[in-house]
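One protein chain omitted, others in place.
Going by the order they are written in, the chains are A and B; count residues from 1 in each one.
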Amino acid sequence: MNLEAQLKELGLVLPPPPKPAGAYTPVVFSGAFAFLSGQIARKADGSLWTGRAGADLDLAAARQAAEAAALNSLSVVHHLVGADRVVRLVRVAGFVQTAPDFYDIPKVMDAASELFQKVFGDRGVHARTSVGVHSLPANVAVEIEITLQLSA
Amino acid sequence: MNLEAQLKELGLVLPPPPKPAGAYTPVVFSGAFAFLSGQIARKADGSLWTGRAGADLDLAAARQAAEAAALNSLSVVHHLVGADRVVRLVRVAGFVQTAPDFYDIPKVMDAASELFQKVFGDRGVHARTSVGVHSLPANVAVEIEITLQLSA
Partner (left out) sequence: MNLEAQLKELGLVLPPPPKPAGAYTPVVFSGAFAFLSGQIARKADGSLWTGRAGADLDLAAARQAAEAAALNSLSVVHHLVGADRVVRLVRVAGFVQTAPDFYDIPKVMDAASELFQKVFGDRGVHARTSVGVHSLPANVAVEIEITLQLSA
């Protein structure tokens, strides 16, 4: 499977491989797992989806931010893991930068989850935890952390 | 072991198996682990423990919310994993929706941890991370994510 071609068919662009924002690495392989670093809502052109869901961003925009964070996770998979090695998307943790009274966090994160399932099919059905946080790196609206099970 | 009977002896009711709030699944089995999705503070009757610890909910109420989130995690274990397969409750992540100056997060989460240990005994002694978050799905007071090690 070629993630880049697959995303193109969905009308989406795989962003370039994200650079870590600090003293860490985008992915660690350990046992059967690939632990990815948190990926933020950066667009393919390098600009960011910034602001708070429920204040600066409405639900539709926050969903686009979640999709962008998912695309950056997929870029790590494409460039540093290899999509063919993915046995299962195990876990997704979603962090949404929220207004104090914004509770539609699952609807935001669904944009990421739906993309993962379009791309990986049954292998993309994952466990998920989503919370609304006070602030995120570079004022982005969404950050996503995924864990994958790989073939040996 | 029958979780439902065990909880009944503790005066507690196992809630029905929780439905995911979006495009994900309640549990993924991977290697020796079961990764559960975040479970929110839903009561057995379907209503929610909503609000902020330290503002809308005092410590006692927030602890009940944590217990409810733990009960929903146990419902996933009962219905979709099998309590007898649990070798160890490995990890608990607790997210408490807090007032800005509410710091008694560990006391809230202890209500969940204590329940897990009542139910699983030594197998229920877990590593834990607890934080206070800005907002949670559906304005619930507590969300809990657990990871279990299972027998082969």
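Quick note on the criterion: contacts are C-beta pairs under 8 Å (C-beta built on N, C-alpha and C of every residue); 3 or more make two chains touch, one makes a residue touch a chain.
From a predicted model like this one, the values you see are computed outputs, not experimental measurements.
Enquirer: Using the touch definition up top, pick the residue from B:L14, B:L36, B:L74 or B:V92 that touches the left-out chain.
Expert: Spelled out, the listed residue whose C-beta touches the missing chain is B:V92.
Enquirer: Which of these touches the unseen chain: B:Q6, B:T25, B:T50 or B:Q149?
Expert: B:Q149
Enquirer: Have a look at A:G38, A:G54, A:P106 or A:G124 and name the one touching the chain we're not showing.
Expert: Checking the options A:G38, A:G54, A:P106 or A:G124, the one contacting the hidden chain is A:G38.
Enquirer: Pick out the residues on chain A that sit against the missing chain.
Expert: Its contact residues with the unshown chain are 20-28, 30-31, 35-38, 93, 95, 133-139, 143, 145.
Enquirer: Applying the definition given at the start, please give the residues of chain B touching the unseen chain.
Expert: Per the touch rule, chain B residues meeting the hidden chain are 31-33, 88, 90-93, 97-107, 109-110, 113-114, 117, 125-134, 147, 149.
Methods note: only the chains that are shown with their structure count from here on.
Enquirer: Where the CA atoms of chain A average out and where those of chain B average out, how many Å apart are those spots?
Expert: Centre-to-centre distance between chain A and chain B: 25 Å.
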